[in-house]
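Only a single protein chain was left out; the remaining protein chains are all shown in position.
And then chain A:
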Amino acid sequence: MVEHRPLRDLVAYAVLSLGVIIFAFPVYVAVIASTYDAATVVSGNLPLTPGSRMLENYYRAVFVGGSRFMNQPVGVLLANSFITAIGIAVGKILISILSAFAIVYFRFPFRRTAFWIIFVTLMLPVEVRIYPTYKIVADLHMLDTYAGLILPLIASATGTLLFRQFFMTVPDELLEASRIDGAGPLRFFWDTLLPLSMTTVAALFVIQFIYGWNQYLWPLLITTKDSMQTIVIGIKKMLSTTDELAEWQLAMATAVLAMLPPVAVVVFMQRLFVKGLVETEK
C-alpha cells in the first residue's frame, strides 16, 4: 500500500468539504430566500437562517402563480416539464432500442447506410439548426404541442449507439438457444433481449430525463403560450421584469422546485446514471 499519512487525509477532507460547501451555497441561499417575504428579500439584507413564509410562498408559487410575472401557476409548468422529460426519455429509448436491434441482429441491404444516417446526428446539436427546425415544426402545426417539444430532441444517435454496444456483448448462444426453441426475431427481442437490457434502459432513462427536463433554447422558441412553458423557462419569465417588481422569493421557490426532480433522480439512481453517462460518451 502507498504510505498512509493522517495529514494527507486531513487535507483531502478539507479540500472536499470546501468543494461541497461551494457547490451547496447558492442552493442554500435560494432555499432561504424562498422562506421570506418579498420586502426582506429585496432589502438586500437576507438573513442566512430560514424565515417563516416557506409554506405560503411555495403554495402561492405552485397553485396561484404571481399575476405580475406569469399568468400560470408553477404547477402547470412542472406538469409540462414532467411530460416533456418523460416523453423524451421514453421516446428515445423506444426508437433507439428498435433500430439498434435491426442493425445488430439483421443483415439487409443499406444496413451500413442506415447506421451512418443515424450516426451523423451526433455531430450537430439542435442549437445550430434552430430556425429551420422551428419552421418545420410550425409547418407541421406542432408549435405549443408536446409533440413539438419532444420529437426534434429525440432525433439523435446516442441511444442507438448505447444499445448497439450492449447488444454486441450479448452471447450468440442465447440467440441460438431461442432459435432451437422456435422463437422468431420478435419473440427473441421480447423474451430474451429486452429483459437483459433493463439496466441499460434504466441508465438511458435517467440521462435523457435530465436532458429533457433541463432543455432551454428549444422550449423557449416553440412555446408561445405560457400554459405550454416548461419550468426552466418559466423562471426566466418571472425575472424578466424590472428589479423592483420581480418577486424573488417566488422565483427562488420555483428554482428549488425546478431543481428537485433531476437532482433527486441523479442522487437516487447514481449507479445507473454514472453507467449510462460513461457508456454513451465512449
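We adopt the following convention: contacts are C-beta pairs under 8 Å (C-beta built on N, C-alpha and C of every residue); 3 or more make two chains touch, one makes a residue touch a chain; residues count from 1.
Operating definition for what follows: contacts and distances are computed from a predicted model.
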> Which of "Nitrogen fixation protein NifU", "sn-glycerol-3-phosphate transport system permease protein UgpA", "Pyruvate dehydrogenase E1 component subunit alpha" or "Ferredoxin oxidoreductase" is the UniProt protein name of the chain not shown?
Replying inline: "sn-glycerol-3-phosphate transport system permease protein UgpA"
>> Among A:203, A:252 or A:272, exactly one should touch the missing chain; which is it?
In response: A:252
>> Using the document's definition of touch, tell me which of A:25, A:63, A:146 or A:190 contacts the absent chain.
In response: A:25
> From the list A:35, A:96 or A:197, which touches the chain that is not on show?
Replying inline: A:96
> Which one touches the absent chain: A:15, A:64 or A:79?
Replying inline: A:15
> Thinking of the whole complex, not just what is shown, which of A:55, A:128 or A:198 touches the missing chain?
Replying inline: A:128
>> Take the complete complex as the reference. Which residues in chain A touch the chain that isn't displayed?
In response: 1-3, 8-9, 11-13, 15-16, 19-20, 22-27, 29-30, 33, 41-42, 44-46, 48, 94-96, 98-99, 101-108, 111, 114, 117-118, 121-125, 127-133, 135-137, 151-152, 154-156, 160, 168, 172, 175-176, 179, 184-186, 188, 210, 213-214, 216-217, 220-221, 232-233, 235-236, 239, 243, 248, 251-252, 255, 258-259, 262-263, 265-267, 270, 274, 277-278, 281-282
